[in-house]
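Please find one structure pasted underneath; my questions will follow.
Removed from the display is one protein chain of the complex; every other protein chain stays in position.
Right, subunit A next:
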Amino acid sequence: MKVSYKWLKQYLDLNMPAKDLAEKIERTAVEVDSVAVAQDGLKKLVVGHILSMTKHPESDHLHVCQVDVGEDEPLQIVCGAPNVDVDQKVIVALPNSRIGGNVKIKRSKMRGIESSGMICALDEIGFSKDVIPKEWADGIYVFDDDVPVGEPIYKYLGMDDPIIDLDVTPNRGDMLSILGTVHDLAAIYDQQPEIKKPVVDEDSSLNIDQEIQATADDQLAKTYKLRVVEGVKISPSPAWLQIVLWNAGIRPINNVVDVTNYILLKYGQPLHSFDKDKINGTVHVRLAQKGEQLTTLDEDEHALSADDIVIADDDKPIALAGVMGGFNTQIDDNTENVVIESAIFDCFKIRKTAQRHNLHSEASQRFERGINPDGVQDAVDEAVSMIKQLAGGKIARGTVNASEYHPQLPTIYITAERTNHVLGTALTTADIKSIFDRLGFSSETHQDGLNVTIPARRWDIFRDADLYEEVARIYGYDNLPATLPTGRQSVGILTPTQKLQRASRTALEGLGFTQAISYSLTTTAKAKMFLMRQSEETKLLWPMTQDHAVLRMNMLSGLLDDVAYNHAHKVDDVALYEAGRVFYKDTADQIRPEEVEHIAGVVTGNLTNPLWNNHVSPVDFFQLKGMVNQFLVNLGVKGDIEYTATDQYPEMHPGRTANISIHGHYVGFLGQIHPRIAKQFKIKETYGFELNMQELIDLPKDDNQYQTISKYPSIKRDISLVVDDDVTNSQILAVMNKRGGAYLSDVRLFDVYEGDNVPDGKKSMAYSLTYVDPRETLKDDVVNTAFEKIKKRLTADLNAEIR
């Protein structure tokens, strides 16, 4: 709502700069989007009088004008506007002036003729094309004759008026009007504005009942009123009214429509004017019938829904109620008799209709947020009076009331004790009463508190909590003390799950992964990658883009997007992890997905930068495996971590991927991203893992345990064996661990070799075995016996050749 400071001053004694007023409004009532004075940034624009005019010799549309700008000599200005004419009072941009868009005007020559300035159209001095009246849309603006020549133009166009643009919250529909704003400012500044009731000069010869009839379903329109003015003469509105409207962002149309918009601004009551002679029979407020059509004032045709409220005559819809009038009954230049509608339509229906037809008008915005039921009659009364004043005609006696609604004013009981209990203040009943007095809420003492009666213009207030807010904001939030809660104590600690989640993040960061946060909403194709279990996808009903249309069922695809972004920006080395949720659905019928915590990571390129003393090699499967394994060790899940080769994930390299299980529970996988997928994402060789974090949280944990470190020396034995290619490290380890004896404490694979001296289809693997006895010094022959046993079993079970 764009509020004119000058208009407010008609009711209130306000002397502060507009910026200060805006600040006060912002801190006490509603947010202020901006404070703007249209003339700011403009320079040397004055009223000029065109004394004479000749055609430009070199042009068929330019004119050479002699313009009196209040100086000794008239200025010669070349003008191309189609409507320029002798004797007009016009906007003149003097030489060295500044017009809209920060454009400087200089003395110049136009096709050889000297031009000392410019005669301006409204849009050239900063007016939005949306508010310029049609008559001035395609040419220069012409002032009324009484505007003095040579004066700065600003006050004659309302450009000196500070316009405060209020961002009204949905609850404060009352502030979508000048009077509502005046009431609130009156409370803020403790003033008593005088708001006059309109007086209607009715014509006794015309009786409303004979002029028009109406019916209304009061479920659709709680209040529905019509008044009639006959014999009007349609013309442009006077400048003062046009200024009021364009400063509020509304385009002036004519003296009848402009009055309805003026009343809308003043009362917050949307009105609609019909050409009475275009209405056939009775006016009805009803729901539209299926198949009905209506062309609205903006000349768009709408297929109506059975949920739209329409105003109809006996034949056809004539307006989309509360949203926009119909083209078929609009006021035109020949209109003589007008019907003015003032009503309250059902807010929910209006909201739906405005959404359905994508027609969000000044009217619909107000109906949606509520209307002051006590202002409906005043609004229409003032409207018809103004129309008579500006367009002439006779006002028919009386008002058609097809429906009428006057709510019982709510009375709310509040006490100082309860108010202070909620706000933390120390106000007395008298303090509170004085705040209600300022707000114009009548209150009387009752028991220990006050019975407060809420005027109809504040329909947002209906319970005690609403009144605490009124007290708090008028008292001032700055005056509120700042304390910390006292009372019952509580302990703030993270749950074991939350602790583990934190630990998981710091563990991965310690291992070199930086935390990423990618989007949960992705494409269908990406959502379905790297599936750890069978799942249907969860789709949005109305996605904004196909890029974010489906909920992810894996974390890796988002991380691959991140890698791609980094690669595209010449960052080759990436190590990222992300902790978040994936969304699974067991069946397509299931609507709400299950949300499962996952944690995933990717690495590509080098972990550190190559330097003079740092000779790096790109990450590979085993690098990642070492990191993931350490991570799993850090989490302390009870049981052995096992890695088994798998080719079950179509997006992973079939020969370089392992499923991970702990104590027999499948928890995730790691490996190389399939080269085909890497190519699709436009990324280099990348390795990744994805783990079901929920599973890791739920599995039993080992606490840290202390074991005495053996004081006795350990004995090492190395063994080198040649085995078939398909014998795995894990098979060899299994044999060693099973047959290694009580003192085998550690086995390390220190070399793997294929090539010269090793037959085709075979590989050589070398292990270092450590034996230790925690209780006494181990004897060589004990170790030798154990070592021989291992050799024998390896030969027997795995056909290993010991070298």
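The rule is short, and it goes like this: a residue touches a chain if its C-beta (ideal position, glycine included) is under 8 Å from a C-beta of that chain, and two chains touch if they have at least 3 such contacts; residues count from 1.
Going forward, contacts and distances are computed from a predicted model.
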Protein that the absent chain corresponds to, by UniProt name, given "1,2-phenylacetyl-CoA epoxidase subunit A", "Phenylalanine--tRNA ligase alpha subunit", "Peptidase M48-like protein" or "TRAP transporter, DctM subunit": "Phenylalanine--tRNA ligase alpha subunit"
Of A:Pro17, A:Gly41 or A:Gly510, the one touching the omitted chain in the full complex: A:Gly510
Selected residue (touches chain absent from view) among A:Ala472, A:Met553 or A:Val667: A:Ala472
Which residue of A:Arg356, A:Arg581, A:Lys625 or A:Arg717 touches the chain not shown here: A:Arg581
Touching residues (missing chain, whole complex) on subunit A: 23, 26-31, 169-172, 347-348, 351-352, 368-369, 421-425, 463-466, 468-469, 472-473, 477-478, 480-485, 487-495, 498, 502, 505-506, 508-521, 538-544, 548, 551, 559, 562, 565-566, 569, 571, 573-577, 580-581, 583, 591-593, 595, 607-609, 611-614
